[in-house]
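Provided herewith is a single structure, encoded as C-alpha cells, for subsequent inquiry.
Missing here: one protein chain of the complex. Every other protein chain is in place.
By letter and in written order, the chains are A, B and C; residue numbering begins at 1 in each of them.
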Amino acid sequence: MRKYLLDLTVSSNEKLSGNYILMKLTSEEKLPEMLPGQFAEVRVDGSPSTFLRRPISIHYVDRNTNELWFLIQLVGDGTRKLADLKKGDLLNVMLPLGNSFSMPTTEQKELLLVGGGVGTAPMLMLGSVLKNLGFEPTFLLGARSKKDLLQLDKFEAYGNVFVTTEDATYGEKGFVTNHSILKQKKFDKIYTCGPTPMMKAVAAYASKNGIECEVSLENTMACGIGACLCCVTDTKEGHKCVCSDGPVFNIKDLKWQI
Amino acid sequence: MRKYLLDLTVSSNEKLSGNYILMKLTSEEKLPEMLPGQFAEVRVDGSPSTFLRRPISIHYVDRNTNELWFLIQLVGDGTRKLADLKKGDLLNVMLPLGNSFSMPTTEQKELLLVGGGVGTAPMLMLGSVLKNLGFEPTFLLGARSKKDLLQLDKFEAYGNVFVTTEDATYGEKGFVTNHSILKQKKFDKIYTCGPTPMMKAVAAYASKNGIECEVSLENTMACGIGACLCCVTDTKEGHKCVCSDGPVFNIKDLKWQI
Amino acid sequence: MADLTTNIGKLVMKNPVMTASGTFGYGEEFSDFIDISKIGGIIVKGTTIKHREGNPYPRMAETPSGMLNAVGLQNKGVDYFIEHIYPRIKDTDTNILVNVSGSTVADYVATAEKIAALDHIPAIELNISCPNVKEGGMAFGTSCASAESVVSAVRKAYGKTLIVKLSPNVTNIAEIALAVEAAGADSVSLINTIMGMAINAEKRRPVLSTVTGGLSGACVKPIALRMVWQVAKAVKIPVVGLGGIMNATDAVEFLLAGASAIEIGTANFIDPTITIKVAEGINDYLERHGFKSVKDIIGQLETA
Partner (left out) sequence: MADLTTNIGKLVMKNPVMTASGTFGYGEEFSDFIDISKIGGIIVKGTTIKHREGNPYPRMAETPSGMLNAVGLQNKGVDYFIEHIYPRIKDTDTNILVNVSGSTVADYVATAEKIAALDHIPAIELNISCPNVKEGGMAFGTSCASAESVVSAVRKAYGKTLIVKLSPNVTNIAEIALAVEAAGADSVSLINTIMGMAINAEKRRPVLSTVTGGLSGACVKPIALRMVWQVAKAVKIPVVGLGGIMNATDAVEFLLAGASAIEIGTANFIDPTITIKVAEGINDYLERHGFKSVKDIIGQLETA
C-alpha cells in the first residue's frame, strides 16, 4: 500500500475524561486508503525532548467528513504536546504504516474485538469495517476505571459492547478475560490490542479454546517503515519488525509462552 | 544588586514593523530594581534548537503599570519562539544582570544616546532615567530602513530624536556617525549600543573629540552571571566578562583600535 | 544549478548525499516518499557472511536530540542479499553500496569477495566500527594494527572502491585513518555511532537489551564534525562525513570541514524526504555564495 507524508489540518482536538485526547484531522485532498490496524508516525513539533516521531494507531476514518481520528493517551512530553494542538494547526504524519487485521474467513461469523486502555483505539476502525461488511462484532473493552473507558457510544454503533473495569466503576469487575461473555458465547475469531499482559491472557484464552487470534503489538520505533530494524519481536521465523511485518500478528506466529 | 529568577506574565506581545516584537511583562509582585543597560537571561521553552537562555536588554520599565518591556529582533529559532507568546503566558527570566550605564558627572550636561538597529533597546530605559534626573538627552538612532526604526514616538518623549537610515527612507541618509547633528552640537558624554562596527565608529568619533563614551557590548553567553567565562572581551586589564563586568564598558578600558 | 558531482575513489556521484547504512533499509522502504535515484548513493544495511538475528529487543532508546540503537547487524547474510535483494535494487539509477561487516578478517574478506562479483555495486563500505556486536565489529576499528590487518586483507580481495567506516570511540581517530589509508583504502567514512547507554530509573534497569548501544542523531554532530576535520587534515584519500546531519546547513559544514561526500542516517527517520532536501539545499548554498561546483567548498574552512 502506498505510504504518504502529509500535513494534515487539525479539525478538532478534544480532551476526554481521564488523560486522553480525541484528535480529528482533515485535508483538502481526499485522505488516502487506510486499513484497520495500521498506524501513523506523527512528527511532534516544539517539544525539545521529543526527537523521533511517535506511532499512533488509526482510530477511525470518517469518509463523509474526510476526517482521520486519533485516540491518544497523554503519557509523556510528546503526547502532551499533541494535546496542545488547536483547530487549524498542522500535523505532519507518515501513513498508513504497517499491516492490518485480517478479514474473517467465510467460516468465521462471531468476532470478538478486545481492547484494553488506549489499545481500544484501532478497534473502532476495525469494528466499523466489520460492520460494513455485514458482521455483528462483539466488543469487550477493559479499563482501569470508568474514566479510562473511551468512546463507548461510538463502539455501540458497530456492535454489542461489554466492559470490565479493575475497580468495578463500570461493567464487570476485573480483567477482560474474566468477563462472563467469554463463557456465554463462542467466538470464531478474536482481535486484540492493549497492554501486553492483557493480550497474552487473551491469547491464552484463544489458544485454549482453539480460536484464531490476532494481536496488535507495541514496540519502540525509530523509522516506522521497516528500515532501521529497531522494533523487532520474536516470531517463529525469527525477528520481525513490528512496524512493517506487524503491528498485527497472528498468535500462532509469535513465540509467546501461553 | 540582587538577582532574581522570576516567572513573569506576558501582558502584551506586539509585532512591530520589520522583524521585531515589543513584549511587555508583568508580575503580581512589584518588579525588582533594574538599571539602564542591564539585561535579562530569558528561558525559551518549546524550541528544540534553543538549549541555553537568551540575553535580552531591559528596554524599559513602566513603574505605573509594573511592566517590563523587551524589544526583540527575530533572528533565529529562540527569538521567533518568543514572538509566539500570548497574553497570559509565562516567561522565565533571570534579572537584572550585568552592570549599567554610568550616570553623567556634574560637568556632563549634553548627552548623546546612539542606538543602531535593535541596539536602541536599552537606550529607551536610559533616556527615561536621564530625563527623570533633569537631563535633556539627544537620541541619534540609526537603522537600515524606515521599517527598522523602532519606538520613535517613545524616544521623543524623553529628548530630541535624530535619525539616519542607510537607504534614506527616513531622516538623514547614511550611518549615525555621518549625521549632521554631530557637527552642530558638542556633547559631553556618549552612550551607545548597536552593531559593533557602528559602536566602533561612534567610539572613534568620541575619542577624536575627547568625549567620554560608554558602549554596550554583545557576546555569546552561557550563564549570564559571570560563572562560566564564556563571554569575555579584551580590556586593558585582560579578559573581562561581558555579562558581569559589562555589558557596558567605557571605551577607554577596551582594547579597540580606534 | 551548481555542479554537485563529487568523487570517492573511482566512484562518481551525481551529488554528495548518501544514506547511512542501517538507516535506509535497502532504499525501497523510502520510494513512496522520494525518487531514490536522485540520491548520490545508497548504502544498504550492514551485511555479513552469514544470517544474523541481531540483538534481542528493546533495541532503541530516545535521548536528548538523538537515539541509541542496539540492532546488532541483523541481516539475512550476503548470499540472501545477492539472491533476493540485489536483483530488486540493482537497476536503481544511483550508486548502491553495501556496508560489509564481520566477526573475523576471513568473514570480511569472504563477504567482500562475494559483493565484488556484483556488477551494479561499485563500492563497499567496510564497517570496522559497529559497537553493537560482541565479536569483531568495533574492535577492529579501535586499534591501528587491527584496522590495518582487516583493511589490507579486504584490499587484496576487493578491487573496486573501498571505503572504510571508522569508529569514533577512539583516542585518536586521525591515527586510525592513517593506518587505514596505508592499508590501501580508497576512502574513509566517519563517524559510526558513539557507544552510549540509557537507564530506566523507575525500573532500575537498562533500556536496551544489550545495556549499551550506539548513539546517533543531531547530538553527535559537534563530535563528528571535529573528527571529520581532524581526519581530512591527516589523510590524502577522500573523506565521507556523517553523524548528526539533519539539514543542508549541517551537510555544508561537513563539506567545509573536508568531507567529499556526506551520509544521512537518523534524520531519515524524522523526515523520509530529507536526502533530497539536503541535496537541493547544498545547491542553494552554492548558488547563493556564487560557487560553481561543490568541489569549490570541500575543505574550504578558513581557520587562520
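The rule we apply is simple: a contact is a pair of C-beta atoms (placed from the backbone, for glycine too) under 8 Å apart; a residue touches a chain by one contact, two chains touch by 3 or more.
Please read all numbers here as calculations on a predicted model, not as lab measurements.
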Practice task
List the displayed chains that the omitted chain touches in the full complex.
Solution key: B, C
Handout entry: Candidate in contact with the missing chain, chosen from C:C130, C:L162, C:A198 or C:I237
Key = C:A198
Fill in the blank from the handout: Among listed residues C:N127, C:T142 or C:N192, the absent chain is touched only by C:T142
Exercise for the section: Using the touch definition up top, pick the residue from C:Y86, C:Y158, C:F269 or C:Y285 that touches the left-out chain. Expected result: C:Y285
Exercise for the section: Could you tell me which of B:L68, B:C223 or B:L254 touches the chain that is not displayed? Expected result: B:C223
Fill in the blank from the handout: Touching the unshown chain, subunit B contributes residues 2-5, 43, 49-53, 94, 219-234, 238-239, 244
Handout entry: subunit C residues that touch the omitted chain in the full complex
Key = 61, 63-66, 68, 142-143, 169-171, 194-199, 201, 204-206, 211-212, 215, 217-223, 225-226, 229, 244, 246, 249, 252-253, 256-257, 285, 297, 300-303
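Just so we're on the same page, only the chains that are shown with their structure count from here on.
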Completion exercise
Relative to subunit B, largest Cα-centroid distance belongs to chain A
Problem - Distance between the centres, which are taken as Cα means, of subunit C and subunit A, whole angstrom - result: 36
Problem - Touching two or more other chains - residue numbers and ranges from subunit B - result: 48
Practice task
Find every residue in subunit C that makes contact with two or more other chains and list them.
Solution key: 65
